[in-house]
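The structure that follows is given in the form of structure tokens.
With one protein chain removed, the remaining protein chains of the complex are shown where they sit.
First chain written, first letter: the chains are A and B, and each begins at residue 1.
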Amino acid sequence: MIGTIVFWVAALVAVAAGVEVFRTDSMARASYALAASFVAVGVMLLAFELDYLGVIVILMMVMEMAIMALFMIMLMGMNPALMPMSMVHGKRTATVVAAVVFVGLAAAALLIPWPDRAGAPAADLTRSLGDAVMGSKMLVMLTVSPVLFATIIGALVLGHPRDRYQRYGDDLERDHPDDPIQGGVGR
Amino acid sequence: MPEVTTLQPWWAALAPVTLLTLAAAGAAMAGAQTARRRGDGPLVAATTPLTETWRLLRQRRRVPVAADRVLWHVAVGGLPVVAVLMAVVVPLGSVVLVDSPVGVVWFNAMDVMLWALWWLAGWGPNSTHSLVAGHRFLGLALAYELPLMFALTSPAIAAHSLRLADVASAQQGLWFAVWMPVAFGVYLLSAVAFSSWGPFAVAAHSDLAGGVLAETSGVDRWLVLAGRHLVLAAAALVAVPLFLGGGAGPVLGPVAWTLVKALVVLAVLELSAGRAPMIRPERFAEVGWMVLLPATVLQMLVAAGGAS
């Protein structure tokens, strides 16, 4: 009973916060509304007994949105909080497409006769996930990890303001990089 | 798997009270340290938290122009809430309020909440000093969070479980703090950092006119100051099952031992404030990523080797 109430409150919060992301003028509020939406989905995953994944979603998304808020404030040329304005294009097309997609998906969700549940969840779901990742599904994680590693490298290459010639000199002759902020390990 | 009894929900009312008592003890220690430096008497020292509470709760609240009140309230009120949520998964002997099968990850998620809260506390009042302090905290957070995650993983690997009761009972022979000193050290360091306290008080330090405290007054200020001690107390409580053998100990019961150990850890955390100068986040970033991160990964290898 309490579980069902929590679930539907979380569902309401998830959708309402999702709408708020695009309604608010404040960049900080938009970021944290999205974080609230993710936390609500995390809570709903907890209702499906997905303890580990639910908590991980909450953990990652709060972290991500804390950083996202910084990017929002850094990159937005003007401050819509001070100067409310519409920053959208193709609003009518977008609205029609979104509405059609929603109606289609909702109709499919309600009309398709979904199969009954096959099997029962494992007693310790976190352990079963760990066994799967380190056992039969190891290839998945072996694929994901180089992708994540490539992402780190790629994002750094794209995002870093200084290249190695600026740091180490034109012929890469410096022993220590010439950085505007010196690091803490005394290089 | 050790048996722990989940308490009835109404016991939850006791959690904030217990944590507040612990935090008050911690605040008294910190107050005593400050008072001794200033040369005040022991009576002044011991009662500093109480007199400050009394003063702040009577103070009229001041709100700057164009403050983002909603987000500010979330931040200020969120600190004590997150501290309590951190502490509810800690087993006190054979009883626990929330017997989470992923207690370690839950603690981690709650400490990540502090990223959001400290930054929002800086954003809310619409003040430059506060905002700089909030941004600065995120810089520090990027440096300590990954070493902390690996430090939290080590006990979980050794115990083959993410449940705090299992982690505590896996230390029958030897405390994890003894053979995982790197993980324990990084944990203590990060606890000080995410509470924005002592050498890591980047979100609320006098070098930025108080940082997020620059514009807070009255009950808001009390919530931030108390919230900081509450988070420290919660981190000290979680350290007990993670690294210090849970409630194990002679003569006294497990509940008493958990609290005694938590008090000792809390004393270490609180008294760190008087021992070191403030560490700059931009300097600490390199230390975190190039020293602490590899060290904690090696610690994980040791933990995995020792556990198998």
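In this section, a contact is a pair of C-beta atoms (placed from the backbone, for glycine too) under 8 Å apart; a residue touches a chain by one contact, two chains touch by 3 or more.
As a convention for this text, contacts and distances are computed from a predicted model.
Unshown chain, UniProt name, "Electron transfer flavoprotein subunit beta/FixA family protein", "Diguanylate cyclase", "NADH-quinone oxidoreductase subunit K" or "AzlD domain-containing protein"?
"NADH-quinone oxidoreductase subunit K"
Considering the complete complex, which visible chains touch the unshown chain?
If we consider the entire complex, the absent chain touches A.
Which chain A residues touch the hidden chain?
Where chain A meets the chain not shown: residues 4, 7-8, 11, 14-15, 18-19, 21-22, 30-31, 34, 37-38, 41, 44-45, 47-50, 52-53, 56-57, 60, 64, 67-68, 71-72, 74-77, 87-91, 93-95, 97-99, 101-102, 105-106, 108-110, 114-122, 125, 128-129, 131-133, 137, 140-141, 144, 147-148, 151-152, 154-159, 161.
Throughout what follows, only the chains that are shown with their structure count from here on.
Please tell me the distance, in whole Å, between the geometric centres of chain A and chain B computed from their C-alpha atoms.
The mean C-alpha positions of chain A and chain B differ by 26 Å.
State the interface residues of chain B toward chain A in the complex, per the touch definition above.
Listed in rising order, the residues are 68, 70-71, 74, 100-102, 105-106, 108-109, 112-113, 115-116, 119-120, 123, 135, 138, 141, 145, 162, 280, 282-287, 290-291.
Please output the residues of chain A touching chain B within their complex, sorted ascending.
For this pair, the touching residues of chain A are 26, 28-29, 32, 35, 51-52, 55-56, 58-59, 62-63, 65-67, 69-70, 124-126, 181-185, 187.
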